[in-house]
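With one protein chain removed, the remaining protein chains of the complex are shown where they sit.
A, B and C are the chain letters, set down in written order, and residue numbers restart from 1 in every chain.
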Amino acid sequence: MEIRARSRKVQPHQRGRVKQLEAEAEELRLQRKRLKAENQTLETLKKLRTSMNKQCTDEEVMQMEEDSEDSQLLQLMARHTQLTDLLQAHHLIGGYDIIKTRQGKGVCVSVATNYEGVYLDTYNLEIDLKPKLRISRHNIPPFIPLNSLTEQCNLQSHFRVFLDTLSCHLNAFTGRKQQLKLVKEQQKSVEVMESNVLCSLLVLMLTVSKGKPLVLCTLEYADHTSCLPTRVHFECEDKQLPDSPEWKKNCSLLIKTPVHKALMTMKTMGHIV
Amino acid sequence: RSCLGLTPALTARRLSKSRKAPKSHYITVRQRQPLLMFFSHEKVNPEHLALLLKSEWKLSYVTPLYQFRHTQLKSYSRQLSAFIAAEKQQGFAVEVDGSQSNFRVSFSVVQGMTETEDDAETVLIQVRAGFLRPISEAQRSVWSGWLTCVNGNSDYLCSLPKDFICLPLFGSSGSEVLTTLVQSWFQKMFDCCFGPLEMNNTCLQWLAALWTNCHPESSIQHLKMIWTLPVVPPLQITYTVNPKDAWKLWSSVRKDPCEENKEEEGVSIDIEDVMRFMQGLKSHFYRHFRLDLSAGCLKQVSTALGSATFSGRVKISNSQYILSTLTLLTECALFKMPV
Amino acid sequence: MSLLKPFSKLPGLNTANILLVESEEQLQQKLAEALVEETAVTVNVRLAKSLPLPMENEEHRPRIDLVVFIINLTSELSFQSAEASLKYLDPGYFLGKVCFTVTKARNASVPTERLDAVRKLAASLHCPLVFAEDQTPDGVTSAAERLLTILKVAAGLVPMATALYLSNLTRCTVPPDIDQPSFD
């Protein structure tokens, strides 16, 4: 509210303003049109999906084809959403993609990672079954402690536990990586001073406002299975600043929420530029 | 090449299927048993021999020379010097190291580099660069080459008209420009042709076997072969075998020596032996890498006794086996002769 | 072991079917493209790396009228592979329905022995031997033309000529002295 009020105060030229508003209105109208079209497509898709789920007869599909020109595309889109939903459900109940290889002498496990509903990298492990379980090939980066995980979780007897722990590590890692990517994309004023391949350490340079000293924010992710930092630390020439109630709040915000979201909130609050 | 020709000697141009095992010929100093009558040579000038062993030679074949006389080498020396000087004046870029220099050519006979009476004596050509002063210590050898015929096929040599001398193998070492000049002078003078002498798979395999066969007398240090496989980018495979193991394999694939009649002619080596030897090496490789070397091309063979590449570069490092190596190369060069 | 048989299937109308066998799969595609250019008859080309052919294609594979073995002379493997494939052909094919094509014969790395071996093989099986230039489009076209001539006869599309008759005229012969060492 405060921000809006302030912005209203600054109105330079009335005429220019009218034009600007007109353009804005036009754009909004266009957007409405687009949204309507989109909505309709979604409606059709929904219909298609329900009919698909009911395993509709061919006749109905034929009917659909007459209705719209893009029916084929729509069909495909519907099928696609259906499949992604299935896949998501599969992962939700804790499923891994496992297939047999080399005539049953081995298996290949895929561990998919996602963060905030976005699918990220998929990692694979090829595992020999005999004489005992052994990872023969994988594409997991070397900084994920695969060897110690196999020992800790006892690969031989608790394969499932091993996969869950590994998945946990991988999801946390890709999640942190994604957060870093988002920070770089969304927060142009924030400078990433330091990070490492494991994304377990992040040093950010924050600008409070022009002319004021910069704040060096260090985030440590000592728990490698988590997307949230274990320690947040501020450094500033203005020694008082980190202890101010505002920044105390920022600190707890950063510890509780993913860094890109926390920074967004700090920005809207006006704590950083 | 004619497929219908019925004159056997002229159509069948392929390497001998068997050859004598190389014997060490101490061709420089040691006197030899007079009973080996067809080794007409007695001594090769050690200086010449050292020169032959020193460098790597680029090989070419030469068709028979018309009216070449071993007695007129002095005059050839003068004529070739003059020819090079003339070409230089015409702007032929024969500068060596940018220095203004005169080229002095000398022809000489390398006595004793023959195996049969039909072989013409080897001719050595050296080009030295001097600094204007005609005779000086500062003269450096800038180019050398030789023409030879060792154990040339007597049928072929005898079938040549009287005025032709056959020295089919030409080796050169030094600036390419000078090689071209010398070749063009020979072409003009003796109505002959030069062409590059590539060494095909069989020839290189023969060399590998012949050198390995020498191992007990003179260590080969290693047997190194280089193959290239026709993939993109090309894959080069260097196969280096321990000398003892190479020799063991070689003796295991040789036919039972009892069958051979061990006369003074020595043990003969059969092409079958060579093929079995190569097959053995290839199958050992295949067992490990499941990759078939037969799909590729043998590009180079080398041992401590010498090395040879597909493109026709040869180095002979050991004087004892120089004649058997040159015999094989002479044979290769003779295939290129017109019939 | 499944033999490829020349007469187990019915011929198609105005159709000739050719099988190109080449272990290196270098020339066969180019050659196939040149062969199907033919307009007078429908030419079907089947490509294979080696014989035997996979069983699952058995049913819809047309009758093969001519089998061509393409041998790259610079590669020993190429020759060995062709030699090994031969035993999967019904003897009936050797009555004029097999042809050998060699490439890279002019390459300096080719040992003369290998060409001799190919010629002996072709001669012993009473097959023609065609030399092909694979580097230039013209070379490929002319090789394709020569193969087409044989193919049309083998497919019975040329009146008054049979494969057996043609093969008697075109089969490879070996000079009598091929086994003698040089000059001796």
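The criterion applied here is as follows: contacts are C-beta pairs under 8 Å (C-beta built on N, C-alpha and C of every residue); 3 or more make two chains touch, one makes a residue touch a chain.
The working rule: contacts and distances are computed from a predicted model.
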item: Per UniProt, the name of the complex member that is left out, chosen from "Ribosomal RNA-processing protein 42", "Gustatory receptor", "Centromere protein N" or "Phosphatidylinositol N-acetylglucosaminyltransferase subunit A"; value: "Centromere protein N"
item: Interface partners of the hidden chain - shown chains only, full complex considered; value: A, B, C
item: Absent-chain contact - pick from A:Q75, A:Q88 or A:N124; value: A:N124
item: Chain not shown, touching residues in chain C; value: 19, 23-25, 29, 32-33, 36, 42-50, 53-54, 56-57, 61, 77
item: Positions on chain B where the hidden chain makes contact; value: 229, 231-242, 244-245, 248-249, 252-253, 280, 283-285, 287-292, 295-296
item: Missing-partner contacts on chain A, residue numbers; value: 97, 99, 101, 108, 110, 124, 126, 136-143, 145, 194-198, 200-201, 220, 222, 224
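As a convention for this text, only the chains that are shown with their structure count from here on.
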item: Topology of the chain contact graph, where touching chains are joined (line, ring, star, complete, other); value: other
item: Farthest-lying chain, centroid of Cα atoms versus that of chain C; value: A
item: Identifier of the chain whose CA centre is least distant from the whole-structure CA centre; value: C
item: Rounded Å distance between chain B and chain C, as computed from the means of their C-alpha atoms; value: 39
item: Intercentroid distance (Cα basis), chain B paired with chain A, Å; value: 71
item: Distance between the centres, which are taken as Cα means, of chain C and chain A, whole angstrom; value: 60
item: Touching two or more other chains - residues of chain B; value: none
item: Contact set on chain B toward chain C in their complex; value: 3-6, 8-9, 11-18, 153, 155-156, 198, 200-203, 230, 271, 292, 294-297, 310, 331, 334-335
item: Interfacial residue positions of chain C with respect to chain B in the complex; value: 24, 74-78, 80, 108-113, 116, 173, 175-178, 180-184
